[in-house]
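Only a single protein chain was left out; the remaining protein chains are all shown in position.
Let's look at subunit A:
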Amino acid sequence: MNNVAASPSGVVPDRAPTDWRTDAMQRRIRRRYAAERRFRFMGLSAVVISAGFLAFLLVTMFLNGASGFTQTELKLPIDFPRAGLTLDPAQLHGPAQGGGADIALAAAGLERATDAAAIAAFGPKGDALLSDGAWLRVRDAVKADPALLKTRSIVSVPASAAIDSAAKGRGSAEAERQVAELGQRGVITTGFNPWFLTNSDSTDPTMVGIWGALKGSLFTMIVTLLLAFPIGVLSALYLEEYAPRNRWTDLIEVSINNLAAVPSIIFGLLGLAVFLGTFNLPRSAALVGGLTLALMTMPVIVIAGRNAIKSVPPSIRDAALAVGASPIQVVFHHVLPLALPGILTGTIIGMARALGETAPLLMIGMRAFMVSPPERLTDPATVLPVQIFLWSDQVNRGFIEKTSAAIIVLLVFLLAMNGLAIYLRNKFETRW
């Protein structure tokens, strides 16, 4: 071993051969190997900690949010004939359009009757056990079955936020005691809450739902897609296939690359100043939100589209040109269909980013309190991320689980979109 350093030509080396067995050398090697292991361990822990953070985030949201999909309900006996409702049964069959039955039931004192029933059933403070919107559930039950009005019947109504969180094990001592008491009487149940998916915003955490925000998100995404996809694809085609190399196309290219890196809130300022300030489009509308997000998404689609078009081999273009196709036919009949899977992947990723975006939509006023889902593109609307933001500001503790539950819904959508993008990329990936 110690002769390794000697040169074969017999020339004497200018220093003594290294003796690898000396203690100093062994120590040095051990130190170097330890450093190697440390370095490697640092790398591994960086990966593990980063992934761990993601897992922690997801698990926290899931644990907080899972209970948001459930709701505690109380079985409330109401003696309708004795409740003193001043109601003409004919009004219940009035025009559903104008909310005739709703108005009639509200005017008949149903809210007061519900509270009175709660006091009769659960003691002097019984009405505090119910959610503020409990009477709405009674109203819906009556509307569904007017025959109830003639009988003493039991209606399941949502419990108040305090009782709800106590039943899920996070309430105050007083509420816990009440829940235990109600549990002994067998009138309290906690189950899946379908209203969370079908209701809209409310001031009462036991009554809120995400349908309004989800519909707003859907409208906004439709506008974004309809604008960003054609414009993005067409400009990618122009820049990659036809554009002469001159100062103008350089300018376009630089603009697009820049737009992709502009902070999203700047697009919100643009939407505020141009769409609302100059064109006077309706505030808070899905239309304006979609326009703003389209400007943000378009550069993403252009960049993805150009990469996809670039990867179509020139031989395909040459073959088409050789049989007499015009440049337009070459692109629209041959290049575009081959590049489409790549463009679609980029589009889905861009849309996923737009779906999760909040800041620019706050700028154009999509933070209003919306109790009903939008019907048209120009109606005031809110979107899912903004709804999450609004709920996160609520002081009422019941909103924590609702916020996390809405986050779960949003993440499910995003992961599904990203998963679809990855699937498409793998399925259509072609190597020429």
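Basically, a contact is a pair of C-beta atoms (placed from the backbone, for glycine too) under 8 Å apart; a residue touches a chain by one contact, two chains touch by 3 or more; residues count from 1.
Note that contacts and distances are computed from a predicted model.
Chosen from "Phosphate transport system permease protein", "Paraquat-inducible protein A", "Lactate utilization protein C" or "TetR/AcrR family transcriptional regulator", the protein name that UniProt gives for the omitted chain reads "Phosphate transport system permease protein". Set against the missing chain, the residues A:L362, A:L377 or A:L420 yield one that touches it, A:L362. Contact with the chain not shown here comes from a single listed residue; of A:A66, A:A106 or A:L414, that residue is A:L414.
Checked against the full complex, the candidates A:L272, A:A339 or A:A381 give a single residue touching the omitted chain, namely A:L272. The chain not displayed touches subunit A at residues 32-33, 35-36, 39-40, 42-47, 49-51, 53-54, 57, 60-61, 64, 230-231, 234-235, 237-239, 242-243, 251-252, 255-259, 261-267, 269-270, 272-274, 277, 295, 298-299, 302, 326-328, 352-353, 355-359, 362-363, 367, 385-386, 388-389, 392, 400, 403-404, 407, 410-411, 414-415, 418, 422.
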